[in-house]
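Here is the structure we will look at, set down as structure tokens.
With one protein chain withheld, the remaining protein chains of the complex are depicted in position.
A and B are the chain letters, set down in written order, and residue numbers restart from 1 in every chain.
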Amino acid sequence: MRKRQIASTVAHRTAIVLYIAVALFPLYWLLKVSVTPNDLLYTEGVRLWPSRTGFEHYIFVLKHSDFPRFFANSLIVSGATAIIVTVLAATAGYALSRFTFRGKYWIVALMLLTQMFPLVMLVAPIFKMLSPLGLTNSLTGLVIVYVAFNVPFATFLMQSFFDGIPKELEEAAMIDGATRFRAFRQIILPLTLPGIAATLGFVFTAAWSELLFALMLISSTAASTFPVGLLSFVSKFSVDFGQMMAAGVMALIPACLFFLLIQRYLVQGLTAGAVKG
Amino acid sequence: MASIDIVGIRKAYGALQILHGIDLTIRDGEFIVLVGPSGCGKSTLLRMIAGLEDISAGEIRIDGRRVNDLPPRDRDIAMVFQSYALYPHMTVAENMSYSLRLRKTGREKIAAAIDGAASILGLNTLMERRPKALSGGQRQRVAMGRAIVRAPKAFLFDEPLSNLDARLREQMRGEIKKLHHSLSATSVYVTHDQIEAMTLADRIVALNGGVVQQVGTPLDLYDRPANLFVAGFIGSPAMNMIEGRYRSDRVSAWVELAEGLILPLHKTLQRAGIDEEEAADVEDGAAVTIGIRPEHIFLDPGVGGFEATVELIEPTGLGTILHLRLGGVSFKAFSLERSDAAIGDRLSVSLPPERLHAFDAADGVRLI
Partner (left out) sequence: MSLVASSSRHISGQRPLLQRLAMASEPYLYVAPALILIVAVMLVPLVLGLSYAFRDVRLLNPFSGGFVGLDHFRVLASDVAFARALKNTLLWAGASVSLQFTFGLILALLLDRPFRGRAIAQALVFLPWAVPSFLSGLNWAWMFNPVVGPLPHWAFALGLTSAPTNLLSDPTMAMWGPIIANVWWGIPFFAITLLAALQAIPRDLYEAASIDGANAVQRFLSITLPFLAPTIAITVLLRTVWIANFADLIIVMTNGGPADRTQIVASYIFTQAFRRLDFGYASAIAVVLLVLLMTYSLLIVLLRQSLLRRA
């Protein structure tokens, strides 16, 4: 009995370690190549760690490439998207959580529908719509598109956070002399802060990762986001692996930061858009 | 302090009627308890007074002023919620002072008000804690304190004790009563617990199915329940109900129970202040339900009793509840005496006529 228990524990830990290794290995490799000097990259072949490391790829990428601009563009687009979406989703999610009103069912149905159909369908028509408005090759255009794409899911997410706050708290505040808006600001909002942070994180990550619409809507270097820039770099200079991977590590950093921020809310985030209704 | 007038209040959610026209006048300083089973509409009525629910029809006046369209904040009432609804991100002191801060009360005044409330409720050492760090009983006190500091026109309580364990509930019940005694604030208290209703109320409003069943002092409801619902709801163990047929002739009135048992009604009529002649407007032969409280059944009366079989014995410490069977009828008797009876024993019992209640078997309305 005892032996079997030990065996099962060993198997369990081994499996966990295996999973961690597989999850981290590609990222580890990315990091490894990014710090491997060019002269070692091809001569040392498949080695787990180069005999000499250096940050020359990073220095080149930061100083002599457009990546700082792509990074800034992505930061602006993702940040603006995250903030606007969170504001819109907070108000809409509050209404869905706290009010019963005619049309609520249809609004929820519409939002669910947008989660189901292939967004790639919209690539062409959105391009056609935005181009006469001068919103192609523009970060504003990208933000508008991203906000619309992320609002439904973020609304469900915010709604689930509001649902977690008892209605009596607001009622108590209103009896205490607060208007509905003041009760929202002073009682509900402080309690939803973690949820708001999580929503910001989810939307930021989603906007940071978006590729297809950025590719379609942006062609100028000046307005390129990180994925567009990285992809065009890859197709132009497909031999500068060290630099590409250094750029890749840079793209990874904000994503990882936000991952840490939203880790506690992963479950709520992943189920908000999918399982509701 | 203020009076509250409730005139023809109705509440409906779509086709579903919750309240069917409630009329009630609550006097200044009065402690009113709304009691009834869950779903009877008592909480809805309270929330309508608070302004948390729309009024479908009718009118509510606080201090003579119509408040139907006033938001809760302008009604100057305080409410204690079942869940307490303490603000989790505020300390006890902040929770208690929130309403005063919203009203831009001066700093010293606020300090004085919350100090006063804290010492009444024994919260002085807890003022800087958050609700999470409080026990259930302490949270309940903070909820009370939040209401007290306001000195509002009326207090509303929505089952404030039902989340406490039995001991604490009894203790807080006493404190609420003392508090009301010293503040003599107009209070409306919702509960499903008839003991709370009996002990706290100046007047009880018994509700069932969205209709007021009876309004009166606790002892009114106990002594002269207006119908079968109130009779069954107030009192523990509950009143015995026995089906029978009302009979009368020129001389006297009686009830025929199953299997030829006869209960004389003579003295009941006297207690009700009705002449036997007048009682004759209950039709001879009408189906009635006779009620008698377990504590009013005499055990071992000697002569003139019925022979009943003991089916179950429940000692409560204070006394004994005996489950008895008399012919086809089962009923309970409560006695302060310790009983040495055993299951299967035959006991002599009597149902004193002056303690009998008679209700119309069809609509449950009190006849005698």
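Definition applied: contacts are C-beta pairs under 8 Å (C-beta built on N, C-alpha and C of every residue); 3 or more make two chains touch, one makes a residue touch a chain.
What you see is a predicted model; the values in this text were computed from it and never measured.
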{"item": "Absent-chain contact - pick from A:I20, A:A72 or A:L193", "value": "A:I20"}
{"item": "Touching residue (missing chain; options A:L62, A:L75, A:A148 or A:A197)", "value": "A:A148"}
{"item": "Residue of A:A7, A:A72, A:L193 or A:L212 in touch with the missing chain, whole complex considered", "value": "A:L212"}
{"item": "Touch criterion as defined above, residue of A:L62, A:I107, A:I165 or A:I196 at the omitted chain", "value": "A:I107"}
{"item": "Hidden partner interface residues of subunit A, rising order", "value": "12-13, 15-16, 19-20, 22-24, 26-27, 29-30, 33, 41-42, 45-46, 88-89, 91-92, 94-96, 98-99, 101, 103-104, 107, 110-111, 114, 116-129, 144-145, 147-149, 151-152, 155, 180, 205, 208-209, 211-212, 215-216, 227, 230-231, 234, 241, 244-245, 248, 251-252, 255-256, 258-260, 263, 266-267, 270-271, 274-275"}
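Here, only the chains that are shown with their structure count from here on.
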{"item": "Centre-to-centre distance between subunit B and subunit A (centres being mean Cα positions), rounded to whole Å", "value": "56"}
{"item": "Interfacial residue positions of subunit B with respect to subunit A in the complex", "value": "50-52, 71-73, 75, 77-79, 81, 83, 85-89, 98-99, 102-103, 146, 150"}
{"item": "Residues of subunit A touching subunit B in the complex", "value": "166, 168-169, 171-179, 182, 187, 190-191"}
